[in-house]
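Removed from the display is one protein chain of the complex; every other protein chain stays in position.
Labels run A and B following the written order; every chain starts at residue 1.
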Amino acid sequence: MIKFTLNSQEVISLAKANERLLDVLRNEFSLTGVKCGCKEGECGACSVILDGRLVNSCLVAMGHIEGSTLVTIEGYRGTDRFAALAKAYAAVSAVQCGFCIPGMILASECILAQNPNPTEAEIREGISGNLCRCTGYNAIVEAIGIAAKGGQGLW
Amino acid sequence: MEMISKSTKKKDHDAKISGRALYVDDHVMDDMLYGRLLRSAKAKARITKIILPALPTGYFVVDKNDVTGENRVAIIVHDTPVYAEDTVEYVGEPILMVVGPAVKEVERILHAIVIIYEDQVPVLDMCQSDTAFFNYNYAKGDIEKALGAADRVISETFQTGYQEQAYLEPQGLIAYPRAGRMTVRGSMQCPYYVHAAVAKALGYEEQDVQVIQDVTGGAFGGKEAFPSILACQIAVAAKKANRPVKVIFDRREDLEFTSKRHPSLCTYKVAIKNGEITGMDIDVLFNSGAYTTLSAVVLQRGLICANGVYRIDNLRVAGRAVKTNTVPCGAYRGFGAPQTFFAVEMVMAHIAKEMGLDSLELKEKYIVQQGDATSTSGKFHFHVPLPEMIQRIDELTAYRAKRKLYQNQTGRYRKGIGMSMFFHGCGFTGSGERDIIKAVAKLRKNADGTVEVLASNTDMGQGIKTTFCKIVADTLGIAYDKVYIDNPDTDRVPDSGPTVASRSLMTVGGLLQQAAAKLKKEWLEGKEQVIEEHFSEPDFVIPFCLEEFKGDAYPTYSWSVNAIEVEVDTLTATTKVLGAWGIFDVGVPVDMNIIQGQMQGGFLQGIGYAAMEQMDYNEKGMIRNNSFSDYIIPTAVDVPKLVTEILNNPYTHGPYGAKGAGELPLVGAAPAYVEAMENALGTNLHKAPFTQEDTMRVLQGRR
Partner (left out) sequence: MVNGYQATSLKEALAILAKEAVTPYGGGTDLMIAADEKANYLFLTKVPEMKNIVEDKEYIRIGAACTFTDIIESALAPAILKEAGAQIAAPAIRNLGTVGGNICNGSPKADSALIFFATDAKLRLVSSKGERVIPIAEFYLGNRKTSLQANELLVEILMKRTGLSNYYYKKVGARAALAISRVSFAAVLNVEQGKIVACETAFGAVSDVIIRRADIDAMLVGKTIDEAKAVKEDYLAAFAQVIVPIRGRISAEYRKSVCMNLLCDFLESNGI
């Protein structure tokens, strides 16, 4: 039994401590917005926010998150910050196949939470662990920049 | 910018950005079972025995004996087995599937199965192959005369390696039987290809198979034919189980065992007389892997592009796709063109150097123009915008000045700049569109005035849901919101052909535009109406004959010029891409953001192909680069300066002037990059990818 806060709700997982957070989120909690691209921490599709930090949920054992706070795309999508990012991504049509996108959105949040006015280089560094094969990254980088500029005190 | 090019919010943006979009692995069905494939550990062997462990209740094994139809997957020449028969032909060939309710138990059983092999001798090197799956030859003019009369014949060989599509969503499908029918759903590009394959493997009538595309997380050709193989395997399992069966590949499995870009070896003999190129004699070798799959068509396209954008009147092109005991190669964005464009661009660069010219100076003399004959004695019917693209690239990059500046550098950091020019033939090669595909597209107008697009083309990120709806809405003069399109379901949509060959927008978009125009004329308020359109080949096309390899291989071409600037650190032999610039003519963009996104994504994939995506076999025929830590694709920090521009060159026979766009941006990155490396290192180079190790060898004078 692992107790933690998931998308602002206190929950208890019946998983064993050595099970993968990614699997538990997708299977026990049906949070299919958290994607599996490689299961080795190399692609970022499974990114979630753990105690305010971006992590690859495929590399996290359940025992590690006892007492922690976790946010997935399902929890984040109700926020004003998400709305600003979604609008920015839409403006430049940054979403192609979409598989990297939940991870990218959470990575975007972590960049702006730490640095509300990032340079382009800082944005690229912030998403350097999120692989995208469709876009060539330019539109995603541009979208994060748009959200930062239009952020108006959101971050 | 044309009105239609103004960017619109994509139809699938909301679902994908919120994480609500459901990909195949997000679907869970009642009573669903999981399958994992057991694969050959040998590159070539006879299977003498399969020893199964005791199977717990609810777990079972599926193999060739369970195939109720034909144990062959319908892909052009039907030689791929659904499940291996007596022999295995490559490491990874599927022998059987273990199926059951819990994945971990399925895997445990899988690892407990013992296969006894009788080793045979594999052929891993394409040069050692004695089996040519396909052999094509064509010529024009008199190459023998040109070679005989030449002052000099320059002969060079170029090699290109594997490339893995590396879509972020691994391959996966679900099959489920219902009322005597079989439904297969999942990640795919071509529902009707899967449909035909499953019907054949099960021995079902066409109407008893249903195929549905799920939201697909990238494909790039890797999900063109490969899903047909997996679909047959899963359908056979689902039929045996009489329950839904899901198979999702893990990343290592996907990297090692799914179809890839054909490695190539191209030899060019170029005749020079009086400082002029008088002829090219070209030999092309593609490594097909163990089965034919799509090699025939990949080879065809590669051969058609063999002399590049150059007017070569005396030309001979011979090509073979040969069998090796390695993973079967298939479709990947560019489809044979990246290989031969690499070779022809590099040989032109080397010839220029021999002649004391800069490569651009030489190339410009031979660029084709509107009205010139193509390699296969067809015609370039439309304007060729290369000169103005070259001019624009030079403006953006100071290419000509830098080429001179970067010669003979001696410091630690050495810069280089390279350029490539290339085309992509739009649509299916030859008469395939007219004789084989025979696309049909439909519009259904509902009584409430909304319009549904019915076509079998799939959105895999490239945005056809959006562009199809834009075309229809704009032609009808109704709101974009009133037009919609669902993921294709073969029960509901006609066969408008596969989502390949950069044909969807140009060909099927064109049919939809025609249908919309007709619907507008015949619009009946408050009534349901269905309009159907059938493909007909444009009048101007000179029909293509495959036996003679003559005629218009494509109705038109999309064009591009790329320039890439690099900086080599001679201490570590690492290369930084200082900038990558591409000018692209894809006709009129039906949505500028979408087209720019395609250009940027494809260009970066091409740079990966050129610089870092090395994939090798070991001596046992096993791919060594089987994880994302070993198969290196670009991250957001690798090419920060990626600049793409669109040149407007409307195509008279495309919807709103659009042409094929999807593949073009990948085709020319490799020669631009490698020519830049030549500029930096001061020596001729012949391979792609050109990696850090290759660079160090050159720096140390080792070859």
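The rule is simple: a residue touches a chain if its C-beta (ideal position, glycine included) is under 8 Å from a C-beta of that chain, and two chains touch if they have at least 3 such contacts.
Since we're looking at a predicted model, the values are computed, not measured.
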Of A:R20, A:K35 or A:R77, the residue in touch with the unshown chain: A:R20
Chain not shown: contacting residue from B:I632, B:A661 or B:A676: B:I632
Residues of chain B in contact with the chain not shown: 104, 570-574, 576, 612, 624, 628-630, 632, 634-638, 692-693, 696-697, 700, 702
Residues of chain A (touch criterion as defined above) contacting the omitted chain: 1-2, 16-20, 40-42, 44, 47, 50, 53-56, 58-64, 66-67, 107, 110, 125-126, 128-131
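Here is the rule we go by: only the chains that are shown with their structure count from here on.
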Centre-of-Cα separation between chain B and chain A, whole angstrom: 30
Complex interface listing, chain A residues touching chain B: 32-40, 42-43, 45, 72-74, 77, 85-86, 89-90, 92-102, 105, 120-121, 123-125, 127-141
Chain A partner contacts - residues on chain B that touch it in the complex: 7, 9-10, 12-23, 25-26, 165-170, 215-220, 250-251, 460-463, 591, 593-594, 596-597, 599-605, 627-629, 633, 635-637, 639-640, 642
